[in-house]
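All protein chains of the complex are present and in place, except for one that has been dropped.
Letters A, B, C, D and E mark the chains in the order given here, with residues in each chain numbered from 1 onward.
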Amino acid sequence: MATAPIISDEQASPEIRAVFDDIRAVRGTDFVNNFWRVLAADPHTLKRTWEEVKAVMIAPGALDPLTREMLYIAVSVTNGCGYCAHSHTAAARAKGMTAEQYGELLAIAGLAAKTNQLADALQVPIDPEFLA
Amino acid sequence: MATAPIISDEQASPEIRAVFDDIRAVRGTDFVNNFWRVLAADPHTLKRTWEEVKAVMIAPGALDPLTREMLYIAVSVTNGCGYCAHSHTAAARAKGMTAEQYGELLAIAGLAAKTNQLADALQVPIDPEFLA
Amino acid sequence: MATAPIISDEQASPEIRAVFDDIRAVRGTDFVNNFWRVLAADPHTLKRTWEEVKAVMIAPGALDPLTREMLYIAVSVTNGCGYCAHSHTAAARAKGMTAEQYGELLAIAGLAAKTNQLADALQVPIDPEFLA
Amino acid sequence: MATAPIISDEQASPEIRAVFDDIRAVRGTDFVNNFWRVLAADPHTLKRTWEEVKAVMIAPGALDPLTREMLYIAVSVTNGCGYCAHSHTAAARAKGMTAEQYGELLAIAGLAAKTNQLADALQVPIDPEFLA
Amino acid sequence: MATAPIISDEQASPEIRAVFDDIRAVRGTDFVNNFWRVLAADPHTLKRTWEEVKAVMIAPGALDPLTREMLYIAVSVTNGCGYCAHSHTAAARAKGMTAEQYGELLAIAGLAAKTNQLADALQVPIDPEFLA
Partner (left out) sequence: MATAPIISDEQASPEIRAVFDDIRAVRGTDFVNNFWRVLAADPHTLKRTWEEVKAVMIAPGALDPLTREMLYIAVSVTNGCGYCAHSHTAAARAKGMTAEQYGELLAIAGLAAKTNQLADALQVPIDPEFLA
């Protein structure tokens, strides 16, 4: 159903297998989700993207892991990416997102989509106060 | 430059003026930014949208004000709304967003846009594990 | 400022000039707006697009001219196209759109953007009742 | 398959059930579609969104119900929201949209998407004539 | 499952059938894919769109057929159109796209989505050097 094959562990080249194994080790789970198995169609992009996920989503930083995951959801649903909405909502729940927090995320995402639409429709000029 | 006039306090009808005054009172500032002044083209939408902003962004809840504002930015930049990027980045800074937090927000938004694009290009099938 | 030159009448080749003249004749105005002058970078696309505009927006049909123009605005603002928001809002006003109609268009566009966002976030399954 | 449960009447809290019942009463049907049943994940957003639908789509105004529904379709398909395309096309048909009207809506939506794309690609400067 | 019927050869009016037959003749195959069969809901748009596909994608020009198809994929995946990603990736493969070329297309599309997002988030001012 994808536009490229879903690569199993058995079909993976050593280069691809090394990324799958690192995903398992870093996440502490045996599960490697379809995104990585299909992205293996381009081993360079597979490796580069996983390295970026580790640096941006997993390495310690100024934002806690749940906030990062909720920001990821916000972008993903705005892009209308069904796979991404599913996988990152699941990830946020695994990181402790409560029903109340999810409800507020939905409310903010819906409100922002509406006011973005209104600002684009009205072509509102940027206030000088916002230009630093 | 907008597709509707920027309504000054003097031009505002009592109904519109009441919303402007409530914005000032709730935010504790005399500044009413252009979004509201142009949205006044439709007083009903003006009032309804401001009530929604108060309920979603200002009322106490499970997410702190800065996290809400960063989620707003994430949606706005994904929609490519220039006015919204400016106004909500300014709002997030006013609520204490540090340069480091903003940098991480940028990194997450960029990474999510990339992986959304890849998942859409590859039409990755949703893993049964993500279906609750 | 555009990514291709704005072609004046004097710079237009006979093929391009013929389209400009037809725009004037059909619209009953001497004004040829920048969209057509920049699109002249590709004379084939210029001609094909103008023919399509005549067939879709001007030829008699089941929808009246103002409804068509409001649908055009709805698509344009959802795509966040600033030029298009400006030009088609002006066109709708020239075709008689009232302030009240514009206000309702804004309200619908904003509400639809919000519920689209929510449906995408929640990945709502399509009801069998909607599948004809 | 959604990212939140589909709430049946039996599972609904009194607050949620009141919204479901009002949907039934206002629409004059026993059918409550999945959008509302999944949106019940956040009862506040459920209630607020339904109130907004009543005010924007159902209350008397300057635009007739079918025009409103067609504008809703235009936004929804531009956002690529599959659920929304299905539900609002069904709603427009229930309000009398003919095959010819739907054909013209498709033609306008397709043409607008194309010219939006061309205007964005060419970065066409806004004509002074469009700035009121 | 579509919002309009999938028209079989038997159900097609002579006007629609003529387009289906031309698709077969030009492509040298008996297969007419669902896009055309559903688009037949509006015979005018069906005919106009097929004529445009012939002029833009099939007539000789400055870009070779595979490059055109890859550009089509790039637009389609950015719009998140699942049907289009599937059909045009299949078409590109039929025109000789190799796994390595597809991998590079994915990498470029992902990178562009990321830098588009960052430029929109940062509202980067256009360098005078880019304005011709």
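Quick notes
Going forward, contacts are C-beta pairs under 8 Å (C-beta built on N, C-alpha and C of every residue); 3 or more make two chains touch, one makes a residue touch a chain.
Here the structure is a predicted model, which is why all the values come from computation and not from measurement.
Taking every chain of the complex into account, the absent chain touches A, B, C, D, E.
Of the residues in subunit E, those that touch the hidden partner chain are 1-4, 6, 31, 33-35, 38-39, 41, 45, 49, 52-53, 55-57, 61-63, 67-68, 70-72, 74-76, 78-79, 81-84, 86-87, 89-90, 98, 100-101, 103-105, 107-109, 111-127, 129-132. Residue positions on subunit D in contact with the hidden chain: 73, 77-78, 80, 82, 85-86, 106, 109-118, 120-123, in rising order. Residues of subunit C in touch with the missing chain: 3-4, 39, 41-45, 48-49, 75, 79-81.
The working rule: only the chains that are shown with their structure count from here on.
Averaged Cα coordinates give subunit D a centre that lies 27 Å from the centre of subunit E. With touch defined as above, residues shared between interfaces to two or more other chains in subunit C number as follows: 1, 3, 52, 55, 78, 80, 82, 85-86, 89-90, 103-107, 109-118, 120-123, 131-132. Chain contacts in this assembly form a complete graph, since each chain touches every other chain.
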